[in-house]
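Step one of this worksheet: look at the structure below.
The complex appears here without one of its protein chains, the remainder shown in place.
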Amino acid sequence: MMMNSTSIVYLIALPLAGAVILLLAGRRSDKWGHLLATALCASSFFVGLYQLSLMFNRPSQERPVSQKLFEWISVGTFKIDAGLLLDQLSICFVLLITGVGTLIHIYSISYMAHDPHRRRFFAFLNLFIAAMLLLVLGDSYLNLYVGWEGVGLASYLLIGFWNEKPAYATASKKAFVMNRIGDMGLSFAIMIAFATMGTVSFIGVQAAVEQTSTPVLTGIGIMLLVAAIGKSAQFPLQAWLGDAMAGPTPVSALIHAATMVTAGVYLITRSNFIFDAAPTAQLLVVIVGAITLMFGALIGTAKDDIKKALAASTMSQIGYMILCAGLGPVGYAFAIMHLLTHGFFKAGMFLGAGSVMHGMNDEVNMRKYGALRKAMPITFVTFGLGYLAILGIPPFAGFYSKDMIIETAFNAGGSKGIILGIVTLLGAGITAFYMTRVMILTFTGTPRWDEKAQPHESPWLMWLPMAVLAIGSATSGYLLSSNDSLVKWLSPLFESHEEHHELLPPIIVSALALVMVAIGVAIAFLKYSRREIDAVAPKNVSIFTRIAREDLMQDRLNEAVFMRPGQELTKTLVKTDAVIIDGAVRAVGRLTIATGLSLRRVQNGFVRSYAAFILMGALAMIVAIWVVVQ
Amino acid sequence: MMWLTLLMAIPIIGTGVIAILPKKNEQAVKQIALTTTLIVLATTLAMATRFQRDNVELQFTEKYSWIPSFGINYALGIDGLSLVLIVMSTILVPVVVLAGWNEPQGGRWSVKNYYVLILVLETMMIGVFAATDLFLFYVIFEAMLIPVYFLIGGYGTGERSGAAVKFLIYSLFGGLLMLAAIIALYVISSSQGGATFDLAALSGLQMSSTTQNLLFLGFFIAFAIKAPLWPLHTWLPDAADSATPGTSVLLLGVLDKVGTFGMIRYCLTLFPEASKTFTPVILVLAVISILYGAILAIGQRDLKRLIAFTSISHFGFITMGIFAMTSQGHSGATLYMFNHGFSTAALFLIGGWMISRRGSSTIADFGGLQRITPVMAWMFFLAGMSSLALPGLSSFVSEFLVLVGTFTRYPVHAVIATFGIVLAALYILIPVQKALHGPTTPGNENLSDLNLREKIAIAPVMAIIVVLGFYPSPLLNVINPAASHVIAQLGFSDPAPSNGGK
Partner (left out) sequence: MDAANYLYLSALLFTIGAVGVVVRRNAIVVFMCIELMLNAANLSFVTFSRINGDLNGQVVAFFTMVVAACEVVVGLAIIVTIYRSRRSASVDDASLLRR
């Protein structure tokens, strides 16, 4: 029996209250709204720390706690409580969300200082934090679903925060709709689970897995994967993430790098009991992760927009996590570890990008940067630490987490292991290439600034969070992996490790990875550091570059396969409705009128013709009666 | 105490008071209309507190002989299903009166007549859900068309006369089919222990399956026109396009519910075998309605027509839930009826305010409203979110219950219907983007935001949408016993978890 707690709800209630107060109070809260929101997010973080300390003091089997708030939906056997579950996995997320969230709140105070709607921005941020916490704290798939769509809503609102620009409004709509396709997968998973297991709570489903046939589990697993694909911008639903960069940069850092897009990894890890019992679904997870990993990395090499390059990188890094989570019990903990370290270094780099944009009149094109190292030293250092971390240079965070993933991939066994190992290694090399490209274009070389640009370092409210995240990028990997602390912490949640078949010893894997990284860095140096960089992206590039610039044609594909036919279908149906269905209705009406009109001719107004008709009618009746009587 | 008769009498008394007032004194007319509807609401809520929710029998029953020679009674009574719908109706009427304070001004007739029509309609709305005598139900079912006909034809906009006639004749057509079926039932009952129109007595009749099928169709077509189910839906967009927003709310929010209410109360109860026979066909029609309504909503350029088509999609969900024959589907459908009333009301009222301010209902004429009229824009957005069933808002609970309930028995239908939620995102977000986002379109710069009266009118609707999303139990507790009673009477029980055949 799980222990009860009465204080989990405050984690969600605090930021939710912030969102409600700020939205209802309207302009009256313009002066203090951002402070309140930041304070509430921070207090939620401290509640999280308090919960963590409580958890530490309990033996590992008693660590999960739950809280039942009220009965939410109850019809027949479909009983869903508004219940929360805080265990070793969710506490990791709680601290990441509220911790990074608080830092980004602080950063945004300064970043959004000149925006007239800053209060609304903070309301949405708080709304996002609340929804994301609900996502990771819900004790059933349906509660998770509420948070799942809640973060989708917050993401929609924040991407479209400057929706007076039509392109931004379209980007937000695109994100919401593509996310909804994923949400549909989650609905299917819940429906299948209820129809076959009679429950949708995590504990109930876990207990029912043993009595459930494999095809059903595979079905649920695939549907959960669809959900994860939508939310985590995985292939083939990844096209929204690049456009989502329309949102203010802190949003990109928080939602589209550190937290929301990793929800898919959470979902798969949380559903480990289903995936462990459904190897086909698991294999699909791995394939999706591997494809996206390469996809994102390739797109990253061709982007000139600093935020879009980072977004492509996010896609690719989440591909790593999904791949790792698909490798079964050995992989879950490493996926989460990479998720946490990625949360630090990617959020830090996005904030760095925001800081650069802040100093450069909101210019995002890296071809117009250059030599910002001197103008923005703090940004350079913090961004650089993130860069070292994502590359996987020891002893920075990425070294620990990414190496583990590559190692796990190699050890997956058989040809699968070799393929995955090579893919992850290649990915690491390409990552090194495009990240080095970003560094070189932005911070080194000669200035290619616009005349009006006057680069300057950001105020302390902005660089402080960056510094904190940079420290995290540097140290989190070591802290999480020393003594296997994270793996041990999470291990009670997952099935015990299978026997370990090692294809390559860890030291070789690390060495291989470092070699790949070195190659990537070297190519980038040769290509970008040795010669002048064009201020405008060159047109006469190879077909591959052009395809990569177009996000590997995914938008074109979606447009050709779904959007255009969809629009045609809509137009056709609108016409059909008017012409055929309503046409039939109107035809009946017209027929009635036409009959009336033709019969009206009999009413000619001449009394004598009426009399003649009456007479003929009477005669006809007499004849009729006579015939009948005869 | 005769609660139901009292409820029906109060609006009539209100019309009496309004009738005495001079035509010129429009403010007094409006105030009396609002007061009357609020008294009705208070009385309804007082009645609701006395409702025993675990009792599946009809409650607050009344029965008086009306036309004894034909066995016709004035008989009323409600169960959880009718109670929920009556509460919904009596909440919506004062909201409509307050929200459309200036609506009747542009009409062909006086302001006074407008409120007389609204109040008469309220009486009938209560009566139609409370009647337990088939003849009484039929009379009210048809009589309700008259005030709506005049509300559309007299106070609407555009092609109002044509739309009103189309609405009237379409509905009368269905009504006459139902009348024929009711008379047939009466005749059959006379050969089986006494001619009667009493619902309870009629539900045990012995009929050949052909008879039952034919009579079922007589009822079902009438309700499917009301509901409206594809392909009998084309009157609705025209009517909604021409009616005032307030009338549209009552038309889509309450009158159309009579269709889905009738499916449960009359089709399933009177003809259990025929219901099972026709279930496969009806489910297909419901699924078509869901997708068809959604796709057509996406293709609309006119805001009012768009909202009308979203309702066609939503009614598809309700019908699907009813005929899924599971307790989740049934409770979900009933809850859906309630929630749809409010989310559609919110969309129509706020859309109506936008239209009356701009003087156009074409979506492309709006643009950038979020910066000009933030409160109105956010309210519209919230209403739209409720319409696309965002979790945390009321419609999500009902929509998900319908889907889950359908999935346990008819997985294929449920899966196809679920695609409707992606389409829902499109049909809401496209108008949201065109009307609220983007640069300000010329002609919109000076639109005014919601005033206090409008805020007060829309506040309860929004509160219900949000609160019931998180805490639907008070309603579900009333609905569940009634829903499972119907299911059990039909001899169905929820499918047990299958474990996928292991």
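When the chains are written out, they are named A and B in that same order, and each has its own residue count from 1.
Going forward, a contact is a pair of C-beta atoms (placed from the backbone, for glycine too) under 8 Å apart; a residue touches a chain by one contact, two chains touch by 3 or more.
Fair warning: this is a prediction, and the values are worked out from it, not measured in the lab.
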| item | value |
| --- | --- |
| Displayed chains contacting the withheld chain | A |
| Residue in contact with the excluded chain [from A:543, A:607 or A:628] | A:607 |
| Touching residues on chain A - with respect to the absent chain | 603-608, 611-612, 615 |
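FYI, only the chains that are shown with their structure count from here on.
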| item | value |
| --- | --- |
| Between chain B and chain A, distance of the C-alpha-averaged centres to the nearest whole Å | 37 |
| Footprint of chain B on chain A - complex, ascending | 70-78, 82, 142, 145-146, 148-150, 153, 160, 163-166, 169-170, 173, 176-177, 180-181, 183-184, 187-188, 190-192, 194-199, 208, 211-217, 569-571, 573-574, 577, 581-582, 585, 589 |
| List of chain B residues in touch with chain A within their complex | 166, 169-170, 231, 233-235, 292, 295-296, 298-300, 326-328, 331-332, 368, 370-371, 385, 390-392, 396-397, 400-401, 403-405, 407-408, 411, 414-415, 418-419, 421-422, 425-426, 429-430, 432-433, 436-440, 470-473, 476, 480, 483-484, 494-502 |
